[in-house]
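One protein chain is absent from this view; the other protein chains keep their places.
Moving on, here comes chain A:
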Amino acid sequence: MLWLYLHFPHLLLDHLRRSNGSHESQDALVIVEGVGHKVIQACPTAKEQGVRTGMRLKTALSLSPQLHIVRADEQQETRILEDQARWLYRYAAYIVPMPPNGILAEIGSLQKLYGGLPAAWQTVEQGLNERQLNAWVAIGHTPLAAQLIARTGQGECTADTGHIMRALGRLSPQEAGFEEKTCIRLRRLGLDTLGEVFSLPPADLAKRLSPEVLARIQKIQGTRPDPQTPWQPPHRFHQQTDFVQDIEHSQGLLFPLQRMLQELEDDLCWRQQDTDSLLLILQHRHQEPTRLRIRTSGPEHRAEAFLKLAQIRFEQHPLRAPVTAAILSVKRFIGREAPDEQDLLGDTQDLNEAWHTLISRLQARLGSDSLTQLSPQADHRPERAWSASEVIRTSRRASSDELARLPRRPLWLLKGPQPLTQAPASWFSGPERISGGWWDGERVHRDYYIAQLHTGQLAWVFHDARSGWFVHGWFG
């Protein structure tokens, strides 16, 4: 087995720089340790101005007064690492995230897929470039070997065990990640490099060192198994973008949102799935986060379509407060169907898509309850004989004989019966008695007539035994 290790030396920094777009006009940015006031990551602009990692924050500030400062956050780093793992999962099936800043991937089995080790290596490096991430890559015959070499930043594309062992041999005990106590002990034994440790027989090492240290040495060498639990990506999409400077206008949100949606599109393409509802959470500094649900009326995967809907939502709801972070999450996935020439409704794909686009746009601006579809209901009471429902594309054609059995009704139904104020000019058919509703407490007992009013309107009027005459509909 061969292992590939990606070490991200300043992941948080990359993530922030990526989130804030344009590369040229970037201000100096540093990541500061959580408790102390030490710079742990510095961007190239900051480095140009003389800021070094390990420097005290005060010194850094005096070197570069316009410095942006971000406090390191363990949870955030874990989350970002998981994003990278999800991306790497597209290339390799067997991957293990190694918090706080590494990912391990089994690469031996991928050689055939990519056509050799160099090709696989190149694919990963190219992906890293596209994602604007800095990573030190290394290959090792054991997980630990790969990790140790990657951390020194001297990884090479080779599967030769001897070469890897020589590279490992040059590492000092500190670089090999031993505890301080063990390092001192090794130095006292006269062992300055890992190579010297390897050359000793295991029996001697066992006598002088603790069993844990021996186990680690053997795991590096590959003489003791080091099983790794493969990681499976969760079946959801979740992406967070953190902004160094708060965003005050929705226009400014569109650029980072576009990138997030592009990643969603890639993710959906890769899964061969679609979605119809996105949740966009905008975080504010002192307020409850804004939750925007963006729905499409049909399955969709294109970033551009989502972005248009988001734009309409932003136009309708201006930002309540400056935004510090945006989270895009998708939990509902729909399997993608092969586009047919014609679907069940006999529509061509284009028309079907245009329908979904139009309805989605209207729903985004007006709210989904503003659009309704009508259907008849089996009830004798006129106000109950119809229902309004949310718009969906279906085909449920009633048979013609069923339609013929429906009684004659007006095309307009008033929202509620209106009192009849004037005697009608002429009477036509009637009475038609409608009586029902005793089963649910909304009892109706009416005699319906068709009558023409003096204004020329043809009305559907009824007489209620208790409360008089009403107009209930117009024959439009």
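Everything below uses one rule, namely that a contact is a pair of C-beta atoms (placed from the backbone, for glycine too) under 8 Å apart; a residue touches a chain by one contact, two chains touch by 3 or more; residues count from 1.
Just so we're on the same page, contacts and distances are computed from a predicted model.
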Completion exercise
Name check vs UniProt for the chain missing from the figure, options "ABC transporter ATP-binding protein", "PTS system oligo-beta-mannoside-specific EIIB component", "Cytochrome bc1 complex Rieske iron-sulfur subunit" or "Translesion DNA synthesis-associated protein ImuA", returns "Translesion DNA synthesis-associated protein ImuA"
Fill in the blank from the handout: Among A:272, A:370 or A:435, contact with the omitted chain is made only by A:370
Problem - Missing-chain contacts mapped onto chain A - result: 345-347, 350-351, 354-355, 357-359, 361-362, 365-366, 370-377, 382, 385-388, 391, 393-398, 400, 403-404, 406-415, 423, 425-431, 449-450, 452, 455-459, 463, 469, 473-476
